[in-house]
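Only a single protein chain was left out; the remaining protein chains are all shown in position.
Chain lettering (A and B) follows the sequence in which the chains are written, and residue indices restart at 1 in each chain.
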Amino acid sequence: MSTESALSIRDLRVTFKTLLGNVQAVRGVSLDVQPGEVLGVVGESGSGKSVSFLAVMGLLGRNAVIEGSAKVGDTELVGANQRTLRKVRGNNVAMIFQDPLSALNPVHRVGAQVAEMVLAHHHGMSKDDAAKRAVELLDIVGIPQPEQRARQYAHEFSGGMRQRVMIAMAIANDPKVLIADEPTTALDVTVQAQILEVIDRIRKEMGTAVVLITHDLGVVARMADRVQVMYAGRVVERADVHSLFHQSDHPYTRGLLASQPTLGRERLSPIPGAPPNMLQPPSGCAFRVRCAHAAPECAGDVPELIQVRRTETACVRAQELEALV
Amino acid sequence: MRTSNSSKLAALAVGLALVVAACGSDSSSSPTTAGATETTGGTETTAGSETTAGGSDTTVAAETPAMKITYNINDKAVWDDGSPITADDFVCTFDAVMNTVGSLSTSGYDQIISVEAGESDHQVVATFKTVYAPYRGLFGSLIKKAAVADCNDVSGDFQTDFPFSNRPYKLESWDANQEILVPNENYWGDDKAVVQKVVMVPKADAETEIASLLSSEVDFIYPQYSPETADAVKGDSNVKVSIQFGGDYEGLYFQQNDGPFADATFRQAFAQSIDVEGLMAQVYEPIVAGAKQLTCGPIVPGRYCDETTFQNTYDPAAAEKLMTDAGWAKDGNGYWAKDGADAPEIRWMINTGNTRRENTQAFLIPLMQAAGFNVVADNCEAECVFQKRLPAMDYDLGMYISTAPPDPAYLTGSFTCDQVPSDANNQAGQNSQGWCNEEASALLEKADATIDLDERAGLIKDAIKMMREDWVMLPTFQFPKSGVYRTDKVGGPVEAELNNYLAFINFNQWTDVDGDGQIVIGAEQWPGCLNPITECANSSWYQWLISAPLTMGVYDTTNDGDYKLTPLMADEPVVEIL
Partner (left out) sequence: MLRFIVRRLLWAIPTLFIVTFVVYCALRLATNPLASYARANPRVAKDPEKMAQYVETNGLWPGFSGYVRGYFVWLKGFVTGNWQVSIKGSRPVWPNLKIALVNTIRLGLLAVMVSIPIGLSLGIFAALKPGRLRDTAVNTGAIIGFSVQPFISAIILQLFFGVQWAKWFGEPLLPTSGLYPPGHQGFDPVLMLKYMILPVIVVSIQSIASYSRYMRASLLDVLNSDYLRTARSKGISERRVLVKHALRNAMIPIVTLAALDIGAIVGGLIISEAVFDYPGMGVFFLNAQSNGDFPELMPWMVIITSSVILFNLLADLAYAWLDPRIRLD
């Protein structure tokens, strides 16, 4: 892939050491995000999609072991010291989280929280200037009366407004990459659309690369340029958004699509079974235990991503299954 | 409680003056007399002072002088401000005791018709309506007329200060944390203060006292004696324990007003079946090595004690014969029974939690049962024992400590017929054994009106012999008092007066060995206030910390349980029977 990637991850592995054993949350994820591009990362809870990016940001606990590589520009983040990570965090890479109420500090005014982000990477700036910049940012993300709102606390905001605050905070330093971890999950549908619009506007205006982590394929369809589907800590399928929705070759992706409510379809078909226990993930294709098309060979080597039709798919039977579509 | 009872009586009858009145009743409550602590768990008992002493209240009408005492005050005697001590102070003291609201017992004083100046203001004449033998207890301390607003009511005085002294020391300061005494420069006697400062500090209990003695915070303590005290200080060679035998004595008492001991034969046989020697070895020997039985009765060795009276009471063979002769026979359980009735049950009451008495029960009950007496332990809390059941004679066998004051008049209050609880004395009589022997009562009452000491002693001894013949009680042990002190901090005659009713009264003679300029005495009960007439004075520790160190009267008590004239007097008071 191109060296101009805003974010480039290679073979990222995250293991949590717990009392019960090692949880292999991420087992070799690679991806690239280009400036101005939206990469959707899709998967069920526990598929490792959030963990991958928290690992990149260095925000996981002490019990997480991170291997592989994650580069922002020329800066390697895996194994980097705190100083390097701090320079990158909030500056080159910013993150917004799922629940903006708990993600905002309840006892600090929102303006101050945004200003703190500004100050963190503009050491010479005065507090007043930072505060002014915070108000500007709140204005940019579409918060009305930003000066007054800046003096309020998170609990005085609605959910959507809070997420706007989070976005304002995230874009404070014109980051190259914006990681949005389920940014709309906790919000009403109408508000969801507004937030997505804000993110899209930012991307367009600033040329920011956006990683959109979600389990909501609707959001992906609307926002993403490309999509990666994750299952059990691995990328199982990767494609541009149109191909994924129309020519997916991985049974899991198809299952996900079938479980999404779509206008006109009469019934939803959820994927049977539950995600695997990551203490001891199944050998071979981790999805085979839930897969309607599983065959003995699925238990063999871990399938690699290979180009099948218009998507890259990690399924040994992809070629055969193509016919079933 | 017995202790308080007798000591109340003591207070009443003896009436060792205002303060001493207090002392009497409070000796009951004092920590040194086991009874006190037992009775109310450390709180001071005041009950004693309420009782009517042997009929003294009833002689209101008789105003005919029966006795006159003339006191001559030493010309040199002055208060700490240099003003002379005169007859006025005696008059004031008398008025204060008799008229101040809420004061302690007036007994003795209520026998006085008048107190007046005699030929000079240094002579006092007290006229009595009866012959009052315990007169030495009167005017044990004095109130300075000039220091109080109204001698007839001193209850408002002494709020924060005790404003005078005629002793070697005077009060410099007193509060809830300490009392400081400094030398009285105007003291005229020979026993002037040795140390520049004496400090008394409150200690919560015996353990705290010992800890602060061991850490050299205090120099001297006066705890109730226990072998644990001696053990605790064993490791420190600079600490000395002095054990002395004072007025405290323990005994077994037979309630004979009703119940099984109303039968004289049964009572005698029971008493003769008690192995006192065995009891000494089993219970008292571990407390004091070489413990010997107290054999003179409800009194301690001294002028009034005949040590042969209670010797050799243990005679099981005689007891057996006595019972058999009287028609008693052992039933199926091995208990004496008579005339087809059930074997009588003997309820033995002690206060729970007293290890010594519980040990005594554990030792004696099996022996007595084997001897055919159905004894059962019937114990309750100290308050229940001493405030309720003892005064109500709701027991058969009792065991407790009493304190004998220097004057034996307390016997009159404890053992005469008048004092058996009855409606006539509002059930407040102190004779809770219910023993009524008219002859003995007459002897005791006569003794209180007999001035001659030897004659009086004879009467008392005779009365106590009757007590033995009637099996009223069995004395067991004269209980020790203890003074514990640091030899590296305090010296001189520290041990000389530990037996005294006024305890460490002679501390003005002690020396400051380590040269820190002061002697520190730990007090187990802190006097709550300073007034010598009101209830404040109702504790031994008040007596020891406030009144005895600050005021002197006609007589002081001595270490051997007697009285001696103080330097306040020019000569021995003249007693005239009219």
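Everything that follows uses one rule, which is that contacts are C-beta pairs under 8 Å (C-beta built on N, C-alpha and C of every residue); 3 or more make two chains touch, one makes a residue touch a chain.
What you see is a predicted model; the values in this text were computed from it and never measured.
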{"item": "From A:11, A:44, A:67 or A:99, residue that would touch the chain that is not displayed", "value": "A:99"}
{"item": "Footprint left on chain A by the chain that the document does not show", "value": "54, 57, 59, 82, 85-91, 94-95, 97, 99, 102-108, 116-117, 120-121, 153, 155, 166, 169"}
{"item": "Chain not shown, touching residues in chain B", "value": "42-43, 46-47, 49-50, 101-104, 106, 155-156, 159, 173, 176-178, 180, 197, 199, 201-204, 208, 211-212, 214-218, 235-236, 518, 520, 528-531, 534-536, 538"}
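Definition applied: only the chains that are shown with their structure count from here on.
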{"item": "Interchain centroid distance [CA atoms averaged], chain A/chain B, Å", "value": "93"}
